[in-house]
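A protein chain is absent from this complex, but the other protein chains hold their places.
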Amino acid sequence: MLYWLSAWVCGSGKTLNEIISLQQVTYTYPGTSTPAIKNISLAIPAGQFCAIVGGNGAGKSTLAYTIAGFVPHFYHGTLQGEVSVAGIKTSSTPIHDLVSLVGLVFQNPFNQISGTKFTVREEIAFGMENLGIPRDEMAARCEAMMALVDINELAERFPLGLSGGQMQRVVIASILAMQPQILVLDEPTSQLDPIGSREVLAAIRQLSSQHQMTVLIIEHKLEWLAAYADRIIALAEGTIIADGSPSDVLSDETVWERGVGLTRYTLAARQARAEGRWPAGLKLPVTLEEAIESFQAAR
Amino acid sequence: MSEALSLYVARPSRVHQLHPLTKLALAGFMLVGGLLLPGPWGLYIFWALVTLPLAFLGRILNQLVIATLRVAFPFALSVFLIQGFLWTGGTPLFRVGPLSLKQEGLAFAIASTGRILMVVSSFLWFALTTRPDQLMATLSQRGFPAGLSYMIVATLQIVPRFQARANAILDAQRSRGLETEGNLRRRLKALLPLVIPLVLSSLIDVEERALAIETRGFNRPGQKTNLIVIPEAPWEPAARIGILICAVLVVGLGLWLR
Partner (left out) sequence: MDLSINSLSYTYPSGVLALEDISLQIAYGESVAIVGQNGAGKTTLVKHLNGLLKPSSGKIQVGGWDTADHSVAELAIRVGYVFQNPDDQLFQSTVWSEVIFGPKNLGKAPDQISELANAALQAVGLNTSAQKHPYDLFASQRKMVALAAVLAMDTPIVIMDEPTTGQDYSGTQMVGQVVESLKKQSKTVITITHDIDFCAEHFERVVVMAQGRILIDGGAREVLSQTETLAQTYVEPPQLMRLAEHLGMGTMPLTADEFVAYWSLR
(Lines give C-alpha, C1' and ligand atoms only; values in the text may rest on other atoms or scores of the structure.)
Protein backbone atom coordinates (compact mmCIF):
# COMPACT_ATOMS: atom_id res chain seq x y z
CA MET A 1 0.00 0.00 0.00
CA LEU A 2 2.77 2.38 1.02
CA TYR A 3 4.61 1.79 -2.21
CA TRP A 4 1.56 2.63 -4.31
CA LEU A 5 1.16 5.91 -2.41
CA SER A 6 4.79 6.83 -2.79
CA ALA A 7 4.70 6.10 -6.49
CA TRP A 8 1.81 8.52 -6.89
CA VAL A 9 3.34 11.14 -4.64
CA CYS A 10 6.77 11.05 -6.24
CA GLY A 11 5.15 11.36 -9.64
CA SER A 12 7.29 9.00 -11.66
CA GLY A 13 6.05 10.65 -14.79
CA LYS A 14 5.23 7.36 -16.47
CA THR A 15 1.79 6.58 -17.74
CA LEU A 16 -0.01 4.04 -15.53
CA ASN A 17 -0.73 2.13 -18.72
CA GLU A 18 2.86 0.89 -18.77
CA ILE A 19 2.78 -1.95 -16.36
CA ILE A 20 6.38 -2.99 -17.01
CA SER A 21 9.10 -0.43 -17.57
CA LEU A 22 12.81 -0.96 -17.99
CA GLN A 23 15.22 1.91 -18.53
CA GLN A 24 18.83 1.30 -19.56
CA VAL A 25 18.99 -1.96 -17.63
CA THR A 26 22.26 -3.86 -17.53
CA TYR A 27 22.84 -6.93 -15.36
CA THR A 28 25.86 -9.10 -14.70
CA TYR A 29 25.59 -12.39 -12.80
CA PRO A 30 27.95 -12.74 -9.83
CA GLY A 31 31.27 -14.28 -10.81
CA THR A 32 30.98 -13.38 -14.49
CA SER A 33 32.47 -10.48 -16.40
CA THR A 34 30.10 -10.13 -19.36
CA PRO A 35 26.66 -8.64 -18.71
CA ALA A 36 23.82 -11.03 -19.47
CA ILE A 37 21.63 -8.12 -20.57
CA LYS A 38 22.91 -4.72 -21.74
CA ASN A 39 21.15 -1.36 -21.90
CA ILE A 40 17.69 -2.77 -22.20
CA SER A 41 14.91 -0.21 -22.38
CA LEU A 42 11.39 -1.54 -22.66
CA ALA A 43 7.83 -0.52 -21.91
CA ILE A 44 5.00 -3.03 -21.87
CA PRO A 45 1.40 -1.82 -21.56
CA ALA A 46 -1.09 -3.57 -19.31
CA GLY A 47 -2.93 -6.47 -20.91
CA GLN A 48 -0.42 -7.10 -23.68
CA PHE A 49 0.54 -10.62 -24.69
CA CYS A 50 4.23 -10.23 -25.30
CA ALA A 51 6.70 -12.90 -26.42
CA ILE A 52 10.47 -12.88 -25.98
CA VAL A 53 12.45 -14.88 -28.52
CA GLY A 54 16.12 -15.46 -29.19
CA GLY A 55 18.83 -18.08 -29.20
CA ASN A 56 19.95 -19.80 -26.01
CA GLY A 57 22.20 -17.47 -24.07
CA ALA A 58 20.63 -14.35 -25.55
CA GLY A 59 19.48 -13.12 -22.15
CA LYS A 60 15.79 -14.07 -22.30
CA SER A 61 15.61 -15.79 -18.92
CA THR A 62 17.66 -13.02 -17.35
CA LEU A 63 15.19 -10.46 -18.67
CA ALA A 64 12.28 -12.50 -17.28
CA TYR A 65 13.91 -12.81 -13.85
CA THR A 66 14.69 -9.10 -13.85
CA ILE A 67 11.06 -8.21 -14.45
CA ALA A 68 9.99 -10.61 -11.70
CA GLY A 69 12.55 -9.15 -9.31
CA PHE A 70 14.55 -12.33 -8.84
CA VAL A 71 17.33 -10.36 -10.40
CA PRO A 72 18.76 -8.94 -8.19
CA HIS A 73 17.04 -10.29 -5.06
CA PHE A 74 17.61 -14.01 -5.62
CA TYR A 75 20.62 -14.05 -7.94
CA HIS A 76 22.40 -10.94 -6.54
CA GLY A 77 25.05 -9.63 -8.97
CA THR A 78 25.16 -6.06 -10.34
CA LEU A 79 22.00 -4.46 -11.68
CA GLN A 80 22.13 -1.04 -13.29
CA GLY A 81 19.23 0.99 -14.60
CA GLU A 82 15.66 1.15 -13.45
CA VAL A 83 13.09 -1.64 -13.42
CA SER A 84 9.50 -0.83 -12.50
CA VAL A 85 6.44 -3.03 -12.41
CA ALA A 86 3.06 -1.46 -11.78
CA GLY A 87 4.87 1.73 -10.81
CA ILE A 88 7.03 0.04 -8.18
CA LYS A 89 10.80 -0.15 -8.41
CA THR A 90 11.84 -3.78 -8.11
CA SER A 91 15.31 -3.18 -6.72
CA SER A 92 14.00 -1.36 -3.66
CA THR A 93 11.07 -3.67 -2.96
CA PRO A 94 11.53 -6.96 -1.06
CA ILE A 95 10.91 -10.06 -3.16
CA HIS A 96 7.98 -11.30 -1.10
CA ASP A 97 6.07 -8.15 -1.99
CA LEU A 98 6.95 -8.51 -5.64
CA VAL A 99 5.73 -12.11 -5.95
CA SER A 100 2.12 -11.05 -5.54
CA LEU A 101 2.65 -8.55 -8.35
CA VAL A 102 4.58 -10.61 -10.86
CA GLY A 103 4.05 -14.37 -11.15
CA LEU A 104 6.89 -16.48 -12.55
CA VAL A 105 6.52 -19.92 -14.11
CA PHE A 106 9.51 -21.78 -15.51
CA GLN A 107 10.45 -24.90 -17.40
CA ASN A 108 10.52 -27.84 -15.07
CA PRO A 109 7.10 -28.56 -13.59
CA PHE A 110 8.49 -31.06 -11.07
CA ASN A 111 10.69 -28.47 -9.40
CA GLN A 112 7.87 -25.98 -9.07
CA ILE A 113 5.53 -28.26 -7.17
CA SER A 114 6.03 -27.37 -3.53
CA GLY A 115 6.44 -30.97 -2.40
CA THR A 116 4.54 -30.29 0.79
CA LYS A 117 0.95 -30.90 -0.28
CA PHE A 118 -0.80 -34.13 -1.07
CA THR A 119 -3.64 -32.84 -3.22
CA VAL A 120 -3.80 -30.43 -6.16
CA ARG A 121 -6.31 -28.20 -4.38
CA GLU A 122 -3.99 -27.70 -1.41
CA GLU A 123 -1.05 -27.17 -3.74
CA ILE A 124 -2.88 -24.28 -5.37
CA ALA A 125 -3.53 -22.82 -1.94
CA PHE A 126 0.13 -23.02 -0.89
CA GLY A 127 1.08 -19.55 -2.14
CA MET A 128 -2.08 -18.02 -0.68
CA GLU A 129 -1.33 -19.63 2.69
CA ASN A 130 2.04 -17.93 2.67
CA LEU A 131 0.36 -14.63 1.94
CA GLY A 132 -1.97 -15.10 4.89
CA ILE A 133 -5.17 -15.05 2.81
CA PRO A 134 -8.28 -15.99 4.85
CA ARG A 135 -9.56 -19.53 4.45
CA ASP A 136 -12.87 -18.78 2.68
CA GLU A 137 -11.13 -16.59 0.15
CA MET A 138 -8.55 -19.33 -0.49
CA ALA A 139 -11.23 -21.96 -1.04
CA ALA A 140 -13.04 -19.71 -3.52
CA ARG A 141 -9.87 -18.88 -5.43
CA CYS A 142 -8.85 -22.55 -5.61
CA GLU A 143 -12.12 -23.39 -7.35
CA ALA A 144 -11.81 -20.42 -9.69
CA MET A 145 -8.22 -21.17 -10.65
CA MET A 146 -8.86 -24.85 -11.30
CA ALA A 147 -11.70 -23.92 -13.62
CA LEU A 148 -9.50 -21.33 -15.34
CA VAL A 149 -6.84 -23.83 -16.39
CA ASP A 150 -9.28 -26.72 -16.80
CA ILE A 151 -8.03 -29.06 -14.07
CA ASN A 152 -11.22 -29.47 -12.05
CA GLU A 153 -11.10 -33.27 -12.25
CA LEU A 154 -7.57 -33.28 -10.80
CA ALA A 155 -8.50 -31.54 -7.54
CA GLU A 156 -7.89 -34.53 -5.23
CA ARG A 157 -4.92 -35.99 -7.10
CA PHE A 158 -1.37 -36.19 -5.80
CA PRO A 159 0.50 -33.36 -7.57
CA LEU A 160 3.71 -35.23 -8.35
CA GLY A 161 1.76 -38.09 -9.92
CA LEU A 162 0.36 -36.01 -12.77
CA SER A 163 1.58 -35.73 -16.36
CA GLY A 164 3.90 -32.87 -17.29
CA GLY A 165 1.16 -30.83 -18.92
CA GLN A 166 -1.21 -31.32 -16.01
CA MET A 167 1.50 -30.45 -13.50
CA GLN A 168 2.48 -27.29 -15.30
CA ARG A 169 -1.15 -26.17 -15.32
CA VAL A 170 -1.30 -26.78 -11.58
CA VAL A 171 1.76 -24.56 -11.22
CA ILE A 172 0.13 -21.83 -13.31
CA ALA A 173 -3.06 -22.07 -11.24
CA SER A 174 -1.01 -21.86 -8.05
CA ILE A 175 0.73 -18.71 -9.21
CA LEU A 176 -2.48 -17.13 -10.50
CA ALA A 177 -4.17 -17.81 -7.16
CA MET A 178 -1.87 -15.15 -5.73
CA GLN A 179 -3.50 -12.72 -8.17
CA PRO A 180 -0.44 -11.19 -9.81
CA GLN A 181 -0.96 -8.44 -12.34
CA ILE A 182 1.69 -9.83 -14.63
CA LEU A 183 2.48 -13.42 -15.53
CA VAL A 184 5.97 -14.24 -16.77
CA LEU A 185 6.59 -17.69 -18.25
CA ASP A 186 10.09 -18.93 -19.08
CA GLU A 187 9.81 -21.71 -21.70
CA PRO A 188 6.82 -23.30 -19.95
CA THR A 189 6.42 -26.03 -22.57
CA SER A 190 9.97 -26.95 -23.49
CA GLN A 191 9.96 -30.07 -21.31
CA LEU A 192 6.43 -31.14 -22.21
CA ASP A 193 5.17 -33.46 -24.94
CA PRO A 194 2.94 -32.00 -27.70
CA ILE A 195 -0.29 -32.71 -25.81
CA GLY A 196 1.00 -31.11 -22.63
CA SER A 197 2.29 -28.12 -24.61
CA ARG A 198 -1.04 -27.66 -26.27
CA GLU A 199 -2.89 -27.76 -22.93
CA VAL A 200 -0.58 -25.23 -21.33
CA LEU A 201 -0.50 -22.85 -24.29
CA ALA A 202 -4.29 -22.97 -24.57
CA ALA A 203 -4.59 -22.02 -20.89
CA ILE A 204 -2.14 -19.15 -21.33
CA ARG A 205 -3.92 -17.90 -24.38
CA GLN A 206 -7.23 -17.90 -22.55
CA LEU A 207 -5.70 -15.90 -19.71
CA SER A 208 -4.60 -13.26 -22.08
CA SER A 209 -7.62 -13.09 -24.35
CA GLN A 210 -10.41 -13.56 -21.82
CA HIS A 211 -8.93 -12.15 -18.65
CA GLN A 212 -6.72 -9.39 -20.04
CA MET A 213 -3.75 -10.54 -18.01
CA THR A 214 -0.39 -9.04 -18.96
CA VAL A 215 1.55 -12.05 -20.18
CA LEU A 216 5.24 -12.24 -20.98
CA ILE A 217 6.27 -15.56 -22.46
CA ILE A 218 9.65 -16.90 -23.55
CA GLU A 219 9.15 -19.60 -26.16
CA HIS A 220 10.74 -21.24 -29.16
CA LYS A 221 7.46 -22.39 -30.71
CA LEU A 222 7.43 -19.59 -33.26
CA GLU A 223 4.41 -20.80 -35.19
CA TRP A 224 2.20 -20.60 -32.13
CA LEU A 225 3.64 -17.26 -31.01
CA ALA A 226 3.12 -15.86 -34.48
CA ALA A 227 -0.54 -16.79 -34.31
CA TYR A 228 -1.36 -15.53 -30.81
CA ALA A 229 1.17 -13.02 -29.45
CA ASP A 230 0.46 -9.30 -29.73
CA ARG A 231 4.11 -8.38 -29.80
CA ILE A 232 7.48 -10.09 -30.18
CA ILE A 233 10.74 -8.85 -28.70
CA ALA A 234 13.84 -10.50 -30.12
CA LEU A 235 17.02 -10.67 -28.06
CA ALA A 236 20.55 -11.51 -29.12
CA GLU A 237 23.66 -11.27 -26.98
CA GLY A 238 21.86 -9.40 -24.24
CA THR A 239 20.32 -6.64 -26.33
CA ILE A 240 17.00 -6.10 -28.11
CA ILE A 241 17.43 -6.52 -31.85
CA ALA A 242 13.79 -6.29 -32.87
CA ASP A 243 10.50 -5.32 -31.30
CA GLY A 244 7.17 -5.34 -33.06
CA SER A 245 4.34 -7.46 -34.42
CA PRO A 246 5.05 -11.17 -35.01
CA SER A 247 4.55 -10.72 -38.70
CA ASP A 248 7.23 -8.02 -38.84
CA VAL A 249 9.78 -9.49 -36.45
CA LEU A 250 9.68 -13.09 -37.62
CA SER A 251 10.00 -12.21 -41.30
CA ASP A 252 13.03 -10.02 -40.66
CA GLU A 253 16.26 -11.50 -42.05
CA THR A 254 18.57 -9.76 -39.60
CA VAL A 255 16.62 -11.41 -36.79
CA TRP A 256 17.07 -14.92 -38.17
CA GLU A 257 20.76 -14.44 -38.61
CA ARG A 258 21.13 -13.66 -34.92
CA GLY A 259 19.72 -16.96 -33.75
CA VAL A 260 15.99 -16.38 -33.48
CA GLY A 261 14.94 -18.86 -36.13
CA LEU A 262 12.07 -18.90 -38.52
CA THR A 263 8.98 -20.96 -39.24
CA ARG A 264 9.06 -23.42 -42.12
CA TYR A 265 6.61 -21.19 -43.98
CA THR A 266 9.08 -18.32 -43.91
CA LEU A 267 11.86 -20.71 -44.84
CA ALA A 268 10.00 -21.97 -47.89
CA ALA A 269 9.12 -18.45 -49.00
CA ARG A 270 12.72 -17.37 -48.58
CA GLN A 271 13.79 -20.31 -50.72
CA ALA A 272 11.26 -19.33 -53.38
CA ARG A 273 12.58 -15.80 -53.31
CA ALA A 274 16.15 -17.02 -53.67
CA GLU A 275 15.09 -18.90 -56.78
CA GLY A 276 13.53 -15.77 -58.19
CA ARG A 277 9.96 -17.06 -57.86
CA TRP A 278 8.76 -14.56 -55.31
CA PRO A 279 7.30 -11.20 -56.34
CA ALA A 280 9.27 -8.23 -55.12
CA GLY A 281 7.57 -6.45 -52.25
CA LEU A 282 5.49 -9.45 -51.17
CA LYS A 283 6.04 -9.97 -47.46
CA LEU A 284 7.41 -13.29 -46.29
CA PRO A 285 4.70 -15.25 -44.43
CA VAL A 286 5.08 -16.34 -40.86
CA THR A 287 1.92 -18.34 -40.08
CA LEU A 288 -0.02 -20.99 -42.00
CA GLU A 289 -2.76 -18.53 -42.95
CA GLU A 290 -0.27 -15.96 -44.20
CA ALA A 291 1.57 -18.66 -46.13
CA ILE A 292 -1.58 -19.86 -47.88
CA GLU A 293 -2.40 -16.32 -48.93
CA SER A 294 1.13 -15.39 -49.98
CA PHE A 295 1.86 -18.56 -51.96
CA GLN A 296 -1.44 -18.22 -53.78
CA ALA A 297 -0.71 -14.57 -54.49
CA ALA A 298 2.81 -15.38 -55.61
CA ARG A 299 1.62 -17.65 -58.38
CA MET B 1 3.76 -41.74 -11.78
CA SER B 2 5.20 -40.96 -8.38
CA GLU B 3 4.11 -41.78 -4.88
CA ALA B 4 5.32 -39.93 -1.86
CA LEU B 5 7.59 -41.74 0.55
CA SER B 6 4.98 -41.83 3.25
CA LEU B 7 3.56 -44.60 5.35
CA TYR B 8 0.21 -42.90 5.77
CA VAL B 9 -2.77 -45.10 4.99
CA ALA B 10 -6.15 -43.42 4.75
CA ARG B 11 -8.87 -45.10 6.75
CA PRO B 12 -12.25 -43.92 8.05
CA SER B 13 -11.30 -44.51 11.66
CA ARG B 14 -11.74 -42.58 14.92
CA VAL B 15 -7.97 -42.55 15.29
CA HIS B 16 -7.46 -40.88 11.94
CA GLN B 17 -9.85 -38.16 12.98
CA LEU B 18 -7.81 -37.35 16.05
CA HIS B 19 -5.65 -34.26 16.05
CA PRO B 20 -2.02 -34.92 15.10
CA LEU B 21 -0.80 -33.76 18.48
CA THR B 22 -3.09 -36.17 20.29
CA LYS B 23 -1.70 -38.99 18.21
CA LEU B 24 1.79 -37.74 18.88
CA ALA B 25 1.04 -37.85 22.60
CA LEU B 26 -0.29 -41.41 22.37
CA ALA B 27 2.73 -42.52 20.36
CA GLY B 28 4.99 -40.86 22.90
CA PHE B 29 3.18 -42.69 25.70
CA MET B 30 3.73 -46.03 23.99
CA LEU B 31 7.36 -45.20 23.38
CA VAL B 32 7.97 -44.28 27.00
CA GLY B 33 6.30 -47.50 28.13
CA GLY B 34 8.36 -49.50 25.69
CA LEU B 35 11.61 -48.05 26.90
CA LEU B 36 11.03 -48.01 30.64
CA LEU B 37 8.77 -50.89 31.58
CA PRO B 38 10.69 -53.91 32.82
CA GLY B 39 11.03 -56.84 30.49
CA PRO B 40 10.61 -59.23 29.24
CA TRP B 41 6.94 -60.01 29.63
CA GLY B 42 5.80 -56.58 30.83
CA LEU B 43 6.61 -55.23 27.39
CA TYR B 44 4.57 -57.79 25.51
CA ILE B 45 1.63 -57.27 27.86
CA PHE B 46 1.83 -53.53 27.22
CA TRP B 47 2.00 -54.19 23.48
CA ALA B 48 -1.06 -56.43 23.60
CA LEU B 49 -3.09 -54.18 25.91
CA VAL B 50 -2.26 -50.75 24.50
CA THR B 51 -0.67 -50.83 21.04
CA LEU B 52 -2.71 -53.54 19.39
CA PRO B 53 -6.10 -52.12 20.47
CA LEU B 54 -5.01 -48.67 19.30
CA ALA B 55 -4.01 -50.18 15.96
CA PHE B 56 -7.35 -51.99 15.78
CA LEU B 57 -9.20 -48.73 16.43
CA GLY B 58 -7.18 -47.17 13.64
CA ARG B 59 -8.10 -50.06 11.31
CA ILE B 60 -4.44 -50.53 10.52
CA LEU B 61 -3.87 -53.61 12.68
CA ASN B 62 -2.73 -55.77 9.77
CA GLN B 63 -0.27 -53.24 8.39
CA LEU B 64 1.12 -52.51 11.83
CA VAL B 65 1.68 -56.11 12.82
CA ILE B 66 3.18 -57.13 9.50
CA ALA B 67 5.50 -54.13 9.29
CA THR B 68 6.56 -54.40 12.93
CA LEU B 69 7.31 -58.09 12.67
CA ARG B 70 9.22 -57.51 9.47
CA VAL B 71 11.55 -55.15 11.28
CA ALA B 72 11.60 -57.00 14.59
CA PHE B 73 12.21 -60.48 13.22
CA PRO B 74 15.73 -60.03 11.83
CA PHE B 75 16.66 -58.13 14.96
CA ALA B 76 15.18 -60.83 17.18
CA LEU B 77 17.06 -63.52 15.29
CA SER B 78 20.42 -61.80 15.56
CA VAL B 79 20.05 -60.82 19.20
CA PHE B 80 18.82 -64.31 20.03
CA LEU B 81 21.86 -65.89 18.43
CA ILE B 82 24.38 -63.41 19.81
CA GLN B 83 23.10 -62.90 23.34
CA GLY B 84 21.63 -66.34 23.70
CA PHE B 85 24.77 -68.25 22.85
CA LEU B 86 27.53 -65.84 23.73
CA TRP B 87 26.34 -64.83 27.18
CA THR B 88 29.25 -65.25 29.55
CA GLY B 89 28.56 -67.33 32.58
CA GLY B 90 24.92 -67.94 33.45
CA THR B 91 22.74 -71.01 33.45
CA PRO B 92 22.86 -73.16 30.32
CA LEU B 93 19.50 -74.46 29.11
CA PHE B 94 20.63 -76.84 26.36
CA ARG B 95 23.63 -77.46 24.22
CA VAL B 96 24.12 -77.19 20.47
CA GLY B 97 27.53 -78.62 19.72
CA PRO B 98 30.21 -76.52 21.47
CA LEU B 99 27.77 -73.67 22.16
CA SER B 100 25.18 -73.54 24.90
CA LEU B 101 22.06 -71.44 25.11
CA LYS B 102 22.01 -69.48 28.35
CA GLN B 103 18.85 -68.64 30.23
CA GLU B 104 19.96 -65.09 31.01
CA GLY B 105 20.88 -64.51 27.39
CA LEU B 106 17.52 -65.77 26.25
CA ALA B 107 15.73 -63.49 28.72
CA PHE B 108 17.79 -60.56 27.50
CA ALA B 109 17.00 -61.37 23.87
CA ILE B 110 13.27 -61.58 24.60
CA ALA B 111 13.33 -58.29 26.49
CA SER B 112 15.33 -56.50 23.75
CA THR B 113 12.97 -57.77 21.10
CA GLY B 114 10.07 -56.54 23.16
CA ARG B 115 11.55 -53.06 23.33
CA ILE B 116 12.18 -52.98 19.59
CA LEU B 117 8.62 -54.12 19.06
CA MET B 118 7.32 -51.22 21.15
CA VAL B 119 9.57 -48.58 19.60
CA VAL B 120 8.83 -49.63 16.04
CA SER B 121 5.12 -50.05 16.72
CA SER B 122 4.84 -46.62 18.28
CA PHE B 123 6.47 -44.97 15.31
CA LEU B 124 4.52 -47.01 12.75
CA TRP B 125 1.19 -46.49 14.49
CA PHE B 126 1.76 -42.75 14.34
CA ALA B 127 3.02 -42.73 10.73
CA LEU B 128 0.21 -44.94 9.47
CA THR B 129 -2.52 -42.73 10.91
CA THR B 130 -1.12 -39.24 10.49
CA ARG B 131 -0.73 -37.20 7.35
CA PRO B 132 2.74 -35.67 7.36
CA ASP B 133 1.59 -32.37 5.94
CA GLN B 134 -1.08 -32.05 8.63
CA LEU B 135 1.46 -32.79 11.33
CA MET B 136 3.74 -30.14 9.91
CA ALA B 137 0.93 -27.61 9.61
CA THR B 138 0.06 -28.21 13.27
CA LEU B 139 3.63 -27.81 14.41
CA SER B 140 4.13 -24.70 12.27
CA GLN B 141 1.09 -23.11 13.82
CA ARG B 142 2.62 -23.74 17.23
CA GLY B 143 5.91 -22.11 16.35
CA PHE B 144 7.90 -24.88 14.67
CA PRO B 145 10.19 -23.21 12.10
CA ALA B 146 8.53 -23.24 8.67
CA GLY B 147 11.77 -24.01 6.87
CA LEU B 148 12.36 -27.14 8.93
CA SER B 149 8.86 -28.48 8.47
CA TYR B 150 9.13 -27.80 4.74
CA MET B 151 12.34 -29.82 4.58
CA ILE B 152 10.83 -32.80 6.34
CA VAL B 153 7.64 -33.03 4.31
CA ALA B 154 9.26 -32.17 0.99
CA THR B 155 11.85 -34.89 1.54
CA LEU B 156 9.08 -37.48 1.73
CA GLN B 157 7.85 -36.46 -1.69
CA ILE B 158 11.19 -35.87 -3.33
CA VAL B 159 13.07 -39.01 -2.33
CA PRO B 160 11.18 -41.30 -4.75
CA ARG B 161 12.15 -38.96 -7.58
CA PHE B 162 15.73 -39.17 -6.40
CA GLN B 163 15.54 -42.96 -6.71
CA ALA B 164 14.08 -42.67 -10.20
CA ARG B 165 16.89 -40.35 -11.23
CA ALA B 166 19.53 -42.67 -9.80
CA ASN B 167 18.15 -45.42 -12.04
CA ALA B 168 18.21 -43.14 -15.08
CA ILE B 169 21.86 -42.29 -14.38
CA LEU B 170 22.72 -45.97 -14.03
CA ASP B 171 21.13 -46.65 -17.42
CA ALA B 172 22.93 -43.74 -19.07
CA GLN B 173 26.38 -44.67 -17.81
CA ARG B 174 25.97 -48.35 -18.58
CA SER B 175 25.06 -47.33 -22.11
CA ARG B 176 28.47 -45.66 -22.36
CA GLY B 177 30.19 -48.92 -21.68
CA LEU B 178 30.52 -48.59 -17.92
CA GLU B 179 30.65 -52.00 -16.30
CA THR B 180 28.75 -52.04 -13.04
CA GLU B 181 28.76 -55.75 -12.30
CA GLY B 182 31.75 -57.80 -11.33
CA ASN B 183 34.55 -57.56 -8.81
CA LEU B 184 34.88 -55.00 -6.06
CA ARG B 185 37.46 -52.89 -7.90
CA ARG B 186 35.17 -52.55 -10.89
CA ARG B 187 32.23 -51.62 -8.72
CA LEU B 188 34.29 -48.98 -6.93
CA LYS B 189 35.41 -47.48 -10.23
CA ALA B 190 31.79 -47.26 -11.27
CA LEU B 191 30.89 -45.24 -8.19
CA LEU B 192 31.97 -41.75 -9.33
CA PRO B 193 30.11 -41.78 -12.67
CA LEU B 194 26.99 -42.78 -10.77
CA VAL B 195 27.19 -40.57 -7.73
CA ILE B 196 28.44 -37.30 -9.24
CA PRO B 197 25.60 -36.78 -11.74
CA LEU B 198 23.16 -37.52 -8.93
CA VAL B 199 24.71 -34.92 -6.67
CA LEU B 200 25.17 -32.26 -9.36
CA SER B 201 21.70 -32.57 -10.82
CA SER B 202 20.23 -32.55 -7.33
CA LEU B 203 22.06 -29.31 -6.60
CA ILE B 204 20.56 -27.75 -9.71
CA ASP B 205 17.16 -28.99 -8.63
CA VAL B 206 17.63 -27.52 -5.18
CA GLU B 207 18.34 -24.10 -6.68
CA GLU B 208 15.26 -24.30 -8.88
CA ARG B 209 13.12 -25.43 -5.97
CA ALA B 210 14.38 -22.59 -3.84
CA LEU B 211 13.39 -20.18 -6.60
CA ALA B 212 9.98 -21.83 -6.96
CA ILE B 213 9.29 -21.63 -3.24
CA GLU B 214 10.21 -17.98 -3.33
CA THR B 215 7.71 -17.35 -6.14
CA ARG B 216 5.04 -18.66 -3.79
CA GLY B 217 5.95 -16.20 -1.07
CA PHE B 218 7.33 -18.79 1.31
CA ASN B 219 9.75 -16.44 3.00
CA ARG B 220 7.25 -13.68 3.52
CA PRO B 221 7.27 -12.56 7.12
CA GLY B 222 3.96 -12.75 8.92
CA GLN B 223 1.37 -15.34 9.85
CA LYS B 224 0.53 -18.10 7.40
CA THR B 225 -3.01 -19.42 7.05
CA ASN B 226 -4.25 -22.95 6.31
CA LEU B 227 -6.71 -24.11 3.68
CA ILE B 228 -7.47 -27.38 5.41
CA VAL B 229 -9.00 -27.28 8.85
CA ILE B 230 -7.31 -29.82 11.06
CA PRO B 231 -10.13 -31.13 13.22
CA GLU B 232 -9.74 -31.22 16.97
CA ALA B 233 -12.49 -32.45 19.30
CA PRO B 234 -13.02 -30.21 22.36
CA TRP B 235 -11.97 -32.95 24.77
CA GLU B 236 -8.64 -33.55 23.06
CA PRO B 237 -6.46 -30.97 24.82
CA ALA B 238 -7.62 -32.34 28.18
CA ALA B 239 -7.06 -35.88 26.91
CA ARG B 240 -3.49 -35.01 26.00
CA ILE B 241 -2.85 -33.85 29.55
CA GLY B 242 -4.36 -37.13 30.73
CA ILE B 243 -2.01 -39.06 28.46
CA LEU B 244 0.93 -37.09 29.80
CA ILE B 245 -0.06 -37.99 33.35
CA CYS B 246 -0.34 -41.66 32.37
CA ALA B 247 3.09 -41.48 30.80
CA VAL B 248 4.53 -40.07 34.02
CA LEU B 249 2.81 -42.88 35.96
CA VAL B 250 4.33 -45.46 33.62
CA VAL B 251 7.78 -43.94 34.13
CA GLY B 252 7.20 -44.14 37.88
CA LEU B 253 6.02 -47.71 37.63
CA GLY B 254 8.99 -48.67 35.51
CA LEU B 255 11.49 -47.15 37.89
CA TRP B 256 9.73 -48.66 40.93
CA LEU B 257 9.75 -52.16 39.45
CA ARG B 258 13.46 -52.14 38.75
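So that you can tell them apart, the chains are marked A and B in the order they are listed, and the count of residues begins at 1 in each.
The criterion applied here is as follows: contacts are C-beta pairs under 8 Å (C-beta built on N, C-alpha and C of every residue); 3 or more make two chains touch, one makes a residue touch a chain.
Source: prediction; values computed, not measured.
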* **Candidates A:Ala46, A:Ala202, A:Ala227 or A:Leu288 - the one touching the absent chain** => A:Leu288
* **Per the touch definition above, residue among B:Ile169, B:Ile230 or B:Ile243 touching the missing chain** => B:Ile169
* **Chain not shown: contacting residue from A:Thr78, A:Asn152 or A:Gln271** => A:Gln271
* **Residue touching the undisplayed chain, where the options are A:Thr34, A:Asn56, A:Ser92 or A:Gln210** => A:Asn56
* Asked: Residue-wise, where is chain B in contact with the chain that is not depicted?
  -> 165, 168-169, 171-181, 192-193, 196-197, 200-201, 204
* For chain A, the residues touching the chain missing from this view -> 54-57, 163, 187, 190-191, 193-196, 220, 223, 256, 259-265, 267-268, 270-272, 275, 277, 288, 291-292, 295-296, 299
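The rule is short, and it goes like this: only the chains that are shown with their structure count from here on.
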* Just give me the whole-number Å value for how far the CA centre of chain A lies from that of chain B. => 44
* **chain B residues within the chain A interface of the complex** => 1-4, 131, 133, 136, 150, 153-154, 157-158, 161, 205, 208-229
* To do: Would you mind writing out the residues of chain A in touch with chain B in their complex?
  => 68, 70, 74, 95-96, 99-100, 103-104, 106, 108, 110-118, 121-122, 125-135, 138-139, 142, 158, 160-161, 174-175, 178
